[in-house]
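Quick one: this structure, given as structure tokens, is what I'll be asking you about.
For this view, one protein chain was removed and the others were kept in their places.
Letters A and B mark the chains as written, and numbering starts fresh at 1 in each.
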Amino acid sequence: MSAAARTVRPVSIASFAQSQNVRKDDERNEVEGLMPVIAEVFGNIGITKADVGFICSGSTDYLIGGPFSFVMALDAVGVWPPKSESHVEMDGAWALYEAWVLLQEGEIDAALVYSFGRSSLGDLNEILTLQMDPYYEAPLWPDIVSLSALQARALIDAGKATEADFAAIASRSRRDALANPKAQVRNDTAPEVLLADDYVVAPLRRHALPPITDGAAAIVLAAGDKALEWSDRPVWITGFDHRMETHSLGARDLTSSPSTAKAAEVAGVAAGKIDIAEIHAPFAHQEIIVAEALGLDDSVVINPSGGPLAANPMMSAGLIRIGEAAERIRSGQADRAVAHATSGPCLQQNLVCVLEGA
Amino acid sequence: MADSEVLHAEHRLEYPYSRSTGPIIGAFLTGLRDGKFFGATGSDGKIIVPPTEYDPITSDDVGELVEVGPGGVIESWAWVSNPLRKHPRTTPFAWALIRLDGAGTAMMHAVDAASPDDLATGTRVTAKFRPAAERIGSMSDIEAFVVEGGAA
Partner (left out) sequence: MADELTTDAADLGPVTTLATPIRLDFDFTPGVAQSRFLRGLEQGKFMGQRCPSCNQVYVPSRGSCPTDGVPTTEDVLLANVGTVTTYCVVNVPFAGQSIEIPYICAQVLLDGANVSFMGLIQEIPTDQIRMGMRVEAVWVDESDLTPSLASVRYFRPTDEPDADYDTYKEYL
């Protein structure tokens, strides 16, 4: 066990649920889309909202274009009698982090975390531009695909990857997604075939981009007796950290991820053998950067769920990485896993969560 | 409920933000209006362009402003065959991270080139400013960067 692991209160991923990931869910509003996910995440372990002491959500109002949409989303849980509640304008993985920190204090033993987002309502390229520096970058409206292409080119020019590597990652992700009924892009297509795609923004071809996805996800965290009561094989969080880098794109080395490396160090990734890694790398080349920063060797199975290249629901894709990694430990396929989530352009901010079976 | 019964509506969100620049960003934008580039001196003496009020690595206050550019080197680039509606160019162009002469960091802008074959990491480019009367103190005062000594 790492130093980090010894100092934390054991908290388990007690339950995980996610919606079907689809290109466009224009039937249901956010609440209607979330309700079945919340019902499933409680139903998996036979509990109700009365059993959790804290609720934390991750979403962004810009996706729907309405302020405080996250407040209305609470209708999907039904917060009566009143519950302690919080929200982050971040992927649900960061909401999970907030809940985990609260559980460390020891006053509560269980928390619900959920996240949601319909990327299909607006123009995701334009919406994501608003996360950029508002003086120097956003006024030029650089889209996330172009920014990621700048990063991919830098990686190629540094001799750390080739376009064929991107295609191989995309091919593997889509093929692995065949075993994931919730994934959106599922097929067995050889890398050579993918390399015949046109460039969207060179050097990125269609397959190296994530799909645009509507979806939601939820996790129940449990500590103490509840963790043992709610699972025969608890999946423990043994290390958890997140770090960020400057928003000045031109001041960063885009070919590496020092924030991931630092978070991995604090979370204690290297303290034992990693069996699987669920990496939130929305663009194919970013998987190479994150895997290196996490210090993974070739024996680690990366993104057995298909990863974000097979389904990338904004605000949930990071939380889903943690849920997918936990499911593989719970099922006995892995004993120790690392899950990663990212936020911001070109891997600006990164979160690392180490999970271990009992 | 049948699909047709679920309503759709066009929804437009508009915010006419006007931001205070502060002294450092304001100096850079004033420089652009005058057709010049300024950077700020970072903790290790490196010139940060475009300048921030603090060193992005050490968070220390930055030192004096120094003129840099207008020429520089492409550090990375990405070719856009089909510009999006809000992009700064309407015809195919490249986004690039450009390290101006004298700068220690790169700035992002558009590069106007006829073909991706004209560009590479390491290619020298220079800023093409809009006419003085059209400049207002914003990144769009630079029409684009062009290959140094090129036809554009």
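Rule of thumb we're sticking to: a residue touches a chain if its C-beta (ideal position, glycine included) is under 8 Å from a C-beta of that chain, and two chains touch if they have at least 3 such contacts.
Everything quoted here is computed from the prediction, not taken from an experiment.
**Student:** Which displayed chains does the hidden chain touch?
**Tutor:** In the entire complex, chains touched by the missing one are A, B.
**Student:** Of the residues B:44, B:101 or B:134, I need the one that contacts the missing chain.
**Tutor:** Considering the complete complex, B:134 is the one touching the chain left out.
**Student:** Which positions on chain B touch the chain that was left off?
**Tutor:** 1, 5-21, 25-27, 29-30, 33-34, 132-138
**Student:** What chain A residues would touch the chain not displayed?
**Tutor:** So the residues of chain A touching the unseen chain are 26-32, 35, 38, 49, 62, 64-65, 72, 74-80, 120-123, 126-127, 130, 134-135, 138-139.
Keep this in mind: only the chains that are shown with their structure count from here on.
**Student:** For chain A, which residues count as touching chain B in their complex?
**Tutor:** Going through chain A, the ones touching chain B are 26-27, 65, 121, 125-126, 129, 134-137, 139-143, 146-147, 149-154, 157, 199, 201-204, 246-251, 254.
**Student:** Which bits of chain B are touching chain A when the two form their complex?
**Tutor:** Checking each residue of chain B against chain A gives 1, 3, 6, 8, 11, 13, 17, 19, 21, 25, 29, 48-50, 52, 56-57, 75-81, 84, 86-88, 95-97, 99, 105-110, 116, 121, 138-140.
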